[in-house]
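Here is the structure we will look at.
A selection of the complex's chains, in situ.
Every chain is named by a letter (A, B and C) in the order it is written, and numbering of its residues begins at 1.
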Amino acid sequence: MSDGAGSAPGALGTLGRVLTERARPSPVIVGAGSLCVLLVVAFAVSTDRFLTADNAGVVATQVAVLGLVTLGQMIVLLAGGFDISISGVVPLSAVLYVTLSNAGMPTVVVLVVVLLAGALIGTVNGLIVTKLKVNPLIATLGTMSVCQGFAFVVTDGRTVPLESAGAGFLADRTPFGVPVFVLVFIGIAAALFVYLKWTIPGRALYAVGGGPEAARLAGMRADLTKTSAFAISATLAALAGIVLSSQLLAGAPSVGADMTLTSITAAVLGGASLHGGIGGVPGTLLGIVIIGTLRDGLALLEVSAFYQLVATGFVLLIAVSMAQLKLPARRRRSRPAPENHVPDKTYERTAR
Amino acid sequence: MTADHQPDIALAGVCRTYGSTRALIDVDLPLHRGRIAALLGENGAGKSTAAKILCGLETPDAGQVLIDGRPVTIAGPRGAHALGIYLIPQELAFVPDLTVAENITLGWAPHRRGFTSRRSMVAAAQDQADRFGFDLSMRQKMKDLALADVQMVEILKALRVGARAIVLDEPTSSLTEDESARLFAAVRRLAAEGTSVTFVSHRLDEVLDGSDQVHVFRDGRIVETVETAGTTRDALLESMLGKPFRVSARPHRADADRPSGLGIGGWRSDVPLLEDTTVDFRAGEVTVLYGLRGSGSDLLVEGLAGARPFRHGSMSVDGRAVTRPRRPGQARRAGIAHVPPDRRRQGLMMNLSVEENLVLHIRGRTSGRVWRSPRGESRLARDAIAAYRVRVASPRQLVSELSGGNQQKVLLAGRLGQQPRVLVLQEPTRGVDIGARDEIHRILRDYALQGATAVVSTSDFEEALQLADRMLVFRHGRVVGDLRGDAMTTALDLAKGSST
Amino acid sequence: GSAGGGAGGTAAPASGTAKKDIKIAYANYADNSPLFAPITTAVKTSAAAAGMNAKVYDNKGTAETTLQNAQLMVQDKPDVVIEYSPDSAIGKSLFTVFDRAGSKCIALNVPVEGCPWLNVINKNLGTAAGQMASDYANKNGWTGANTTVLLANSARGGVEVNDTVRYTYLTVADKVPGFTKITPEQFTESTTRIAANAIVVDGGNTLDSSFAAVQAALQNIPNDQNIIYSSVNDDTASGGWRAIAEAGREKTSVVIGEGGSETALKQLRDNPQWIGEVDALVSVWGYYAVAMADALAAGVKPPALTELPFVALTKDTINDYYTDDLTSPKALPKPVDSNKYLFGRGILESYRK
């Protein structure tokens, strides 16, 4: 959603045309955005510890790690897939990074090796999905299981402290008060924004995910495009694993277990469709920030674990209903006049 | 003259079998540069299969595809494109959440070192549309388009300047006369530049006016190949059906003083525009709503079906006031059945069998509310298949495996099976062959004659004339004509506003 | 042992008299675990009784959340941070956070390098369980020849957690004839079979996971074998025990629980085969932690290791520690050398007041 709507000015049409098309920010973005504002206001009112520079820094670091995997997840969703393997790639790359660093390999080399390993796993995911035609959920669940298993096997279930001094550099503070990896995350988000909006392979993701048959008939390399999405996702997951172990100064095979579900949730909150072809960086960032804010705020308010669950559930439900309730009103006013088609496409897509 | 020079592309001895269905049997199809070939044949005769084989979407079981006399293997659409062969498939395939511009430029978007922009895509797509004289709003999302616009986008995708061959599978099935005229002008230009053009159509006029050569399919074989100039409508029909064909005589039109079957009062809508409309649709007759796209006729039809609810106005069925339907379910309970224009997305369940699609909405009739009666259902389905001459390998075949026209018949049969008081139809014979179309028209008229009310909207004026007892002409959201009898022939001009 | 009267009544004035102007923050191992949830409760109760300001956090058993909570905790500039980390290996990163913020810290149960350690040693718990098992075996003629030791670890729970079952086995092997002696290093998180008569399964953390694991494992234990079953917590002890009972083998099996939950203590009273319970007295840890925080804030220099109490309960000794209320012991155990300094600060004294 975040993307398809009007954006590039292009050759301007009539004023009317501009109005109908541009003055229509995606309802999901509107919904997610207002929820985000709402959460921030609610927490700011409830505790004076929320709106502080320190806390903003904490939220930023939390959001960055989750953000890396969510961006990847969103890209896979765009391409019409699912990436469950994240929960395997994160721990595997975390323990690999630590183990290799401890073995004395130079940090840069380790970094490259682990990222490549991630890309490789993603490529395997992609090939299984496209060539063997395995359902992406099952395929990535399989690789998740394998990777998680290997993560435990590599360290025999232990958490291994990171001994090499420089290897944790990604978690070093920058002059901006946030760790290096937050800047890395921002850079990656920006790059992906450009990729999805203004490059041929980026746009291909939308086509392949949103209309696989059309893409195939148009002679696009659908398999390649889809595989690239899985590769991007797994590489980002590997980076998240590296960041986690830099932050924790240790590689734990148990990290990242809940990241798959969280990343799907954040991506969908941010407007990505589970059926492919819809999604974008800005929405996803909103989704991540909502989840990050919610967690942070509830923790600050010392809501008990049980009620945190309850609260999270309700907020999720309200969030998404809000985004959806916006629709009818908007539609009535601003929709163009499709003549002989049946109106209810949006309902179609979301209510399934 | 065709035999003189070697065909550019040809199917030679091609066979293709699906399970027990022999879709193509030993087909030879030579295509020449610079010429326009039409493929004609009944539903399920094998036209689409031949088209798909030409474009690498299907592989023949036996026989070859020849290019310049040499056998080639076409590796999917990508391989076809590499050879300069482009196809518009019969069933539209597009990316609903992307814009028109992106759909048109799908696979060939302009770029500089991999970077592209919306602006350049719009420009390229606009160029393409201008070149072929189509008017589309480039920045609209594809999913918001009307079916005919979607079809035009599909056409623009395939019309490539400098292509070796272009294959159009029923490109005009939901276009109006004007629109198809523009298409054929464009096609003609491409052919003149040396492209070989092949199209499939069930509209004989198009075939006669638009092609150089006609290949007639029957039961998987090409039974005749003739120069268009040297044949006639009747001759083509005969070779297509294997027997002489006459359009069934139009029974005498219904009288004007029949009772009201469906009444609407004060229906109006602002966006899209429909001015205050009050109409009495008479029971026992077929009323055709005719208008160009955007004129309000489809809007009204969808309103009647509850698919696009109106917010103002009253309604009655068989003289009894009913609530204006806000949902399709309400319309249905009021006795209204709706045949939507897009059979694959809006009409049929593509994951289910032919039988199940036929009985889905009427199975209660053969059983209670809970338990289905498999025996009764099979009987219903078999009867419907026979009555509508649906070409199936078995009732248990997935409906997605049928040819397009046969799918349409399944849809119609299912809806008529509901025995509704009011039938609301959009493009009822889209993609249906000429023989079957005539039959469907007869069935619809007979159904109406038994006292039901039929409201039809169609983009095909010929169909409108054949079906209508009465015609309502729409322009700019207003009813501009309420015609009966011979006056109906003026509807086209009324709709266009070209004469008053 | 005998029930400790605990507090020396002579020391500092009882709670409530002096409101302590101290801010502390506590991050619990995992609030959704019945074993650890009472710690947070006790921290809050004891801090409130002492008039301290305590903020609590939930590490949810994961390393990521622990680090995030560490960052949240120090935002407030608390005087003392109490950290119950799920993983000792991430100690360095946690200490960096505390150190940078200038907060004093206490590592509860799991070490954080640099923070003084308030600890019940899992190894000791496991050893105590092993001792009770050995006593039972030796008294009843159970040996390696007729008995199988079945242990449910939590393979993904990390090394600390599994120290309990590790040392349970080592103790049994040491004290009961016929079991293979191994070193602690030979019993890793991925060990599944130590010997013909010693099996380890991954029981996870929950009732249902341990039930399934033990149910499958029982097939590999001949029916004529006695079974000594133990696991890493009370839920997995109960789940596994249910599988044993379900298989009709409860008469020839015994179970030793680990944790001291109400459910397990009830079993210890009522179930003849539930022969022992290593009660880590988790419900009172909060008091010790707050007392230690108070001491730190007051400038006391703690020893590197301050011991938390635990008791190995049998059917005979349970009444020394519990009344009918099985949620928490009737009094705190007597101080030992390393934790003596926690008494007399008015906090441990507030227990059950």
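Criterion: a residue touches a chain if its C-beta (ideal position, glycine included) is under 8 Å from a C-beta of that chain, and two chains touch if they have at least 3 such contacts.
Because the structure is a prediction, the values reported are computed rather than measured.
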item	value
Copies present in the complete complex, per labelled chain	A x2, B x1, C x1
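To be clear about the criterion, only the chains that are shown with their structure count from here on.
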item	value
Per Cα centroids, the chain farthest from chain B	C
Identity of the most central chain, Cα criterion	A
Geometric centre distance via CA averages, chain B-chain A, whole Å	41
Whole-Å gap separating chain B and chain C, where each centre is the average of the chain's CA atoms	73
Between chain C and chain A, distance of the C-alpha-averaged centres to the nearest whole Å	38
Residues of chain A engaged with two or more neighbouring chains	none
Multi-chain contact sites of chain B, meaning residues that touch two or more partners	none
Residue ranges of chain C in contact with chain A within the complex	30-32, 37, 55-58, 60, 62-64, 67-69, 71-72, 75-76, 87-90, 92-93, 96, 155-159, 188-190
Sites on chain B touched by chain A in the complex	57, 76-78, 80-82, 87, 89, 93-99, 102-103, 106-109, 111, 114-119, 122-123, 126, 137, 139-141, 143-148, 157, 271-273, 293-294, 298-299, 301-302, 307-308, 340-342, 346, 426, 457
Residue ranges of chain A in contact with chain C within the complex	49, 52, 54-55, 57-58, 61-62, 65, 152-153, 156-162, 171, 244, 247-250, 252-258, 296, 299-300, 302, 304-306, 308
